[in-house]
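I'd like to ask some things about the structure below.
Only one protein chain is missing; all other protein chains are in place.
Up next, chain A:
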């Protein structure tokens, strides 16, 4: 159906949003610089208005999709009248233009949220924060309007039907993965804006970190969930059972995550101890810059992958310039302002401060190595020095040992005190956990598989080394005259958040270790009646057939699976689909998920003699990968729910906070 006005209304709303972002980016900043309350007061209403008009623009685009308005080029290229409604709604962000619009909408939403929930912020601080976010928004809205207008019409030659959404994207994963990831990416703009505002105001005390911490945690939690969802999606959608490919696009999301992880820890130090101030600002700038770089890599077409929708050099150049301006100006401001606000706080080499410093150094090294491996081929290509690719072995060779070292310090972190911890004290608190981790780690592969395996031992060892000291700490801290439960209630939510987050890391490491070492992957030729045995399961093909779906044709295989000699069997039905609108084939995997193992069956190729090349896989503990991600995210959210973020402005003096509630120093 063609609509007369909806896309035009959306387009105008987008222009109005840009103008409002412009006002929001200029007036409050100018007002803060010249101390004019009236100008500063522009920030909040502009943030509201910008969000409102972005929501209208977004709703208009969604409406065009839902109503099958194929006169809109974006709809015609990415939708089809046969598409189910939920894929029509999510197809909006399954393409370049729509996804950048979603990016802008989410930025508008974060800005709106900041303007709502920061009432006790000093007026000039809020003005600067909103101003900086307004400027970022100006950049992105200009990008949408100039290079990637989603409302462009195809007139007068309106296509009869749309070209359909890429079949890889016709999945639940598309509905949840991009919005989560974008919430994370864009969420880091808040802490970035706070850091820039603090630099602009020259008040780089610990106060800004307390305001910025909850926002950063939430953004980080979203990014964590987004990455975990992406990995899960790739696992079952791409049809060969991989869960992380070190693909540049994945790295683009991992980079801000690593920097963001360093950031949430360094924010903790700055808030609690008033140290690492310049460093925290630099990390805030880097994290958001890496988010922008991720957007650039994915959206510019310099990479070829499922994520790169279109190759339009002008778009790449625009984002590159935007990235250059953002990074350049921020770093310039940092160079001009940071030394003036630096301030030394002494701490012992054995203290939580020092351990967190090590955590930060290691995370930054990890970020740099991943960045190097991702950008190096692009740089060489840009300089015409040849086309190379950097494979997973590079990343594994660096990332794995660094993670091990990181975990060694991670085990000690929660036990150590701020400023100074006695070496003997630390030893007393950790020796038992260390010994247990060592023993269980050494025995785990023997008990699980009857054969010793260094990597598995190491993986179990470091996971336990992260978890067990926390268990001991928890045991000691929940001691209370009226029972453990009362003791547990006494602990702050921030502390629980930390426990959960670290537990998530350990769970993910267990998952990675076990699935990498014990997964079994077999490609076999199978016809009806053939049986294959794999990891104690017998797979028998009972039927081959074909069926017709709403917008595809499918060959399917019926596989009967029996465990050992048991009487019970269950069926798995993988498919090979041909999506009609694009003539594009797709593998639809049959999964039998479980907490301790997944069975994975995919159809490979038709061998044209009544048999198929089948991919059979046994994936132990693969779910733990994503479970760990969810735990980490839950930890991040829980820490935000902590009481001290909800207290009134008078109690927000950092020194007072620490003095009044010493037990919270554990958070």
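The working rule: a contact is a pair of C-beta atoms (placed from the backbone, for glycine too) under 8 Å apart; a residue touches a chain by one contact, two chains touch by 3 or more; residues count from 1.
The criterion applied here is as follows: contacts and distances are computed from a predicted model.
Novice: What name does the UniProt record list for the absent chain among "ABC transporter permease", "Glycosyl hydrolase family 16", "Phosphonate C-P lyase system protein PhnG" or "Cytochrome c-type biogenesis protein CcmE"?
Specialist: Missing chain, per its UniProt entry: "Cytochrome c-type biogenesis protein CcmE".
Novice: Just to verify: which one of A:8, A:161, A:533 or A:605 makes contact with the chain not shown?
Specialist: With A:8, A:161, A:533 or A:605 as choices, the missing chain is touched by A:605.
Novice: One chain is left out of this view; which of A:178, A:239, A:256 or A:445 touches it in the full complex?
Specialist: Answer from the full complex: A:239 touches the omitted chain.
Novice: Determine which one of A:163, A:320, A:358 or A:544 touches the chain that has been left out.
Specialist: A:358
Novice: So which of A:3, A:81 or A:369 would be touching the chain we can't see?
Specialist: Touching the chain that is not displayed is residue A:369.
Novice: Out of A:324, A:391, A:483 or A:536, which residue would touch the omitted chain in the full complex?
Specialist: Of all options in A:324, A:391, A:483 or A:536, contact with the hidden chain holds for A:391.
Novice: List the chain A residues touching the unshown chain?
Specialist: Touching the missing chain: residues 239-240, 304, 344, 346-349, 357-358, 361-362, 365, 368-369, 372-373, 376, 386-391, 393-395, 397-398, 401-402, 523-525, 576, 578, 583-587, 604-605, 607, 609, 613, 615.
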